[in-house]
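In this view, the complex is presented without one of its protein chains, the others remaining in place.
Order of writing sets the chain letters: A and B. Residues in each chain are counted from 1.
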Amino acid sequence: MTLVDILQIILFVMSLMIFHESGHVISAKIMGLDIQKISFQLKPYPHFFVAIEWPRMEKQRLIYLFSGSFVTVTLFIIALLFHFFGIKNLYHAFVVQLILESNPFYSDITIAAVTKTKFDYTNTNKQKSYSDLYQEKFSNYQFSYKWYIHFTAWIGLILFSIKYNHLFT
Amino acid sequence: MKDIIVSDITYTVKGKTILSNVSLSVDTQDSFALLGENGSGKSTLIDIILNDIKPDKGHVRFFENTKSNFDKIGVLYDHSPLFPMLKVEESIRYFTSIYGLKYQDIEKQYFELFEIQKIQKTLTRELSQGEKKRVGILLSIIHNPDLLVLDEPFANLDPTITGRIWNTLKNKNRTIFFTTHDWKKAEKQATKIGFIYGGKIIHQPKSPKQILETLPALKKITISNTDDFAKNLTNWQYYIYDESIHIFFDEKSDLLKTINTLTSNFSIQEVDLKDAYLFHVHNMTT
Partner (left out) sequence: MIKILGQSTYYQFLMFLRIKQAVFFSLVFPVFLFFIFGNLWGAADKDYISLLLSGIIGMTVASDGLFAVGPVVKEYYASGLIKYLRKLPFNILWHFTGLILSRIISLLFIVALLCLTAKLAFDYSVTLSQLLDFVSGIFIGLFLFSFTGLVITFSGIKHNSSAGLINLIYFIMLFTSKALYHIENEMINLVGNILPLNSILSILRGEGFHTSIIAWLLFTIALFYYLFNKVKFGR
């Protein structure tokens, strides 16, 4: 793999990230959710993000959270049908993007898992901010058995893309 | 016999004197309370007594021996001796194995008294301050020591079980040396009181009753310290604290008459140990 290949993959990944975020934007618009910010941040890895008025209904939250990955997977299937247009690095970019957006440390899936149950604002939690409560719930979720299932599935995805790389390109 | 002898302890940190020529002794079976305000040197003295800090001068002896041996001494610091990620029963099991004791015996003897059953399966990090204190006190006596050195044993403790725990500690007429912020409890539980202020013992340790008898009267009048009231009090003994003047009041004196001419806003109370401490501090500093 040359430096040009790496640069090409980075460019493709950046484009896929924009498509992914546009999925969130479109779903938020359709559901009438107020979009507060579209921005870019470096931590924990460089990525774009969309901030919205957080929906109260679980169904809306899930549609919003998974709309990004829905766009990525749809694009992946289309690209797959066209054999990635003969561009091997596009396949690699899709693999990187899918691994990133399904990771068990910081992704839409972890947000969905952590926000599945309502936050408890009673008693000792009265003084805590939403982000403090989120962090608390996230640390309870991380390394739990549900998290390990997610982690194992994620490793499966990585291994699958390494092992069967030849089938797609 | 003297269970603790503290002789001429001086301790300085970066040129600041924390303790200055502190001497005291605790007799066998005494319950000795060391009282003083925050920063007076109580906890530092405990650390020196327990051999955690080396003083610049002076020495501490237990049971009149020159060598420190903690086999017969139980200790409680103002923080818990526990491992955050162990359950209460696991910490107790670990300590009992170190002391060569049977866990079942400790369970039978103390668990109900200290209300341990409810928390024995709980991780230490999930305990409240009061629960940690209960476990800490229990661990200080599981080896049945003759002497207890306790830093703030009543802090955070549920008032409903304080008396029961104190009785357990005093079981077998143990000698207890303790510090506390709860002066009322000290007055009730201690047989001897020592006052510490600015790193110095300010009064010869005595029983609470004897200490109160050192005061000019057994009642006091408290008035707000405004309009230079103190100027009019040249004939009476008083101290100023917390923007109030506390004047010692003998019912035979004409103090009440004088006060009535100055203000109608005052209260009459019985004196307590805090008055004794503040009065002696006032005399020392003026």
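Note that a contact is a pair of C-beta atoms (placed from the backbone, for glycine too) under 8 Å apart; a residue touches a chain by one contact, two chains touch by 3 or more.
As the structure is a prediction and not an experimental result, all values here were calculated from the model.
S.K.: Using the touch definition up top, pick the residue from B:Tyr11, B:Phe32, B:Phe95 or B:Trp166 that touches the left-out chain.
M.R.: Once the missing chain is taken into account, the touching residue is B:Phe95.
S.K.: To test your reading of the contact rule: which positions on subunit B touch the chain that is missing from view?
M.R.: Touching the chain left out of view, subunit B contributes residues 43-44, 47, 50, 52, 70-71, 73, 75, 77, 79, 81-83, 85-86, 90, 93-95, 97-99, 123, 139, 143.
S.K.: Just checking the interface: what residues of subunit A touch the absent partner chain?
M.R.: 142-144, 151, 155, 158-159, 162-163
Note that in this section only the chains that are shown with their structure count from here on.
S.K.: Could you put a whole-Å number on the gap between the CA centroids of subunit A and subunit B?
M.R.: From the centre of subunit A to the centre of subunit B is 58 Å.
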